[in-house]
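Below: one structure in structure tokens.
== chain A ==
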Amino acid sequence: MTDESSLHAPAVSLTALTKSYGHGKPVLKGIDLTIRRGEFFTMLGPSGSGKTTTLRLIGGFELPDSGEVFLGGDKVTSLPPYRRDVNTMFQDYALFPHMSLQDNVAYGMKIRGVGKAERSERATKALAMVHLEAVGDRRPSQLSGGQRQRVALARALVNEPSLILLDEPLGALDLKLRREMQVELKNIQKQTGITFVYVTHDQEEALSMSDRIAVFSEGVIEQIGTPEELYERPASGFVARFIGSSNILHENGREILLRPEDIRLEQQDYALASHEDGLPGLVQEISYLGPVTRCRVTGADGDTGVTAMVPSRQARGLSENMAVRAVWSKESAYPLSS
Partner candidate 1 sequence: MTGGRKLLGHVALLLPPFGWLTVFYLGSLFALLLSAFWQVDSMSGEILHEWTLDNFRILATDSTYRVIAERTIGIAVLVTITDIILAWPLAYVIARKVGPRMKLVLLVLVALPLWSSMLARIYSWRLILGHDGVLNWFLRTAGLPEQSFAFTNVALWIVFTYLWLPFMLMPLVSALERIPASLPDAAGDMGATPFQTFRTVIFPLAIPGMAAGSVFTFAVTLGEYVTPMLVGGAGSEFIGNVVYSNVGVSGNIPFAAAYSMILLVVVGAYMLLARRFGAFDGA
Partner candidate 2 sequence: MKGFSALLLATCCTAIMAQARAADLPTSIGKGEGDLNVVAWEGYADDAWVKPFEQQSGCKVHRKYVGSSDEMVALTRMGGGKGFDVVSASGDAALRLIFGKNVQPVNMSLIPAYADLMPELKEPSFNTVKGVHYGVSYEWGPNVLMWNTKTITTAPTSWSVIYDKAHTGVITVPDNPIQIADAALYLSHTKPELGITDPYELTQPQMDAVVALLKEQRPLVKKYWALASDEVDLFKSGDAQVGAAWPYQANTLRAANVPVQDTIPTEGATGWADTWMISTHAEHPNCAYLWINHVMTPKVQAQQALSFGETPANTKACAEMDTMQPGSCKQYHADASAAYFSTIKFWKTPVKQCGNGQNNCLDYAAWQRAWQQVKQ
């Protein structure tokens, strides 16, 4: 696995993967993907888009109908999970209920025949990394959801794999815990330098943690890029809609993306600056969200409308049914390729 060529090979490389279940419709319709070493890579998409299936194909839990899977340059397409240098953090954590936390974490080492002393030392260390070293002799059933999630992380880290797969690991946590864990996961990934492949349907989570993101839709990858690229230069209407909130305007048969935070609401009817576009209309709806206030403005024809996010301080004077003009700079209007 560690010959000269593989040192420079990407962590994961997928070529033309297809997969369908039973006689149903195809789940993956040809996935090509390269994940670099040490990267925090996220597969983002709505449920049923194929992201989890792709993850399972990387882990070896399922086999593709066609296409190949390479890990560190080696073809592993038909290898079972136990012959892949990959560890997975499962959505339900998959902790063994009949073992203590210590034994859960040490499981992989025990299977590979690591000595008892070393096993115990490394497991304790891994538990310390997630602040659970004091309760190593407890059973998973005695832990809270957040603690279980940490054990699952420790269990994946302790084997020092070249790649960790994370299948919506934060899905079951409440918002506050979730934010904390996002930070912690990202820090651990940076510290260890292990390649993380992260599956989520939460675009905010994806944006805040990832080095790069692949957006999945109906079995194909719509776009791969950094969070900025995806947000600012979405390749399709689907990506634009899925990432962040967006206004899509139609102009001469083309779709124009306009982010709500790029829109200002002018209460006086004055002429537009030359570098600005605008839409006169009535305020339909005002929602106060704390730092920003969301306003829905509907144009005179009743069909066209935009949603604007304005800093709450500047929105103080607004009220429903007030006549305003929504304005934005020409540069912030991004034409989508059709």
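Candidate selection criterion: all candidates are chains of the complex that A comes from, given by their letters.
Assume a residue touches a chain if its C-beta (ideal position, glycine included) is under 8 Å from a C-beta of that chain, and two chains touch if they have at least 3 such contacts; residues count from 1.
Remember, predicted model here, so these are calculated numbers, not experimental data.
Note on chain A: across 1 or 2, the candidate touching it in the complex is 1; the others do not touch it there.
Residues 59-61, 80-82, 86-88, 90-92, 94, 96-98, 107-108, 111-112, 155, 159 of chain A are the ones that touch candidate 1 when the two sit in their complex.
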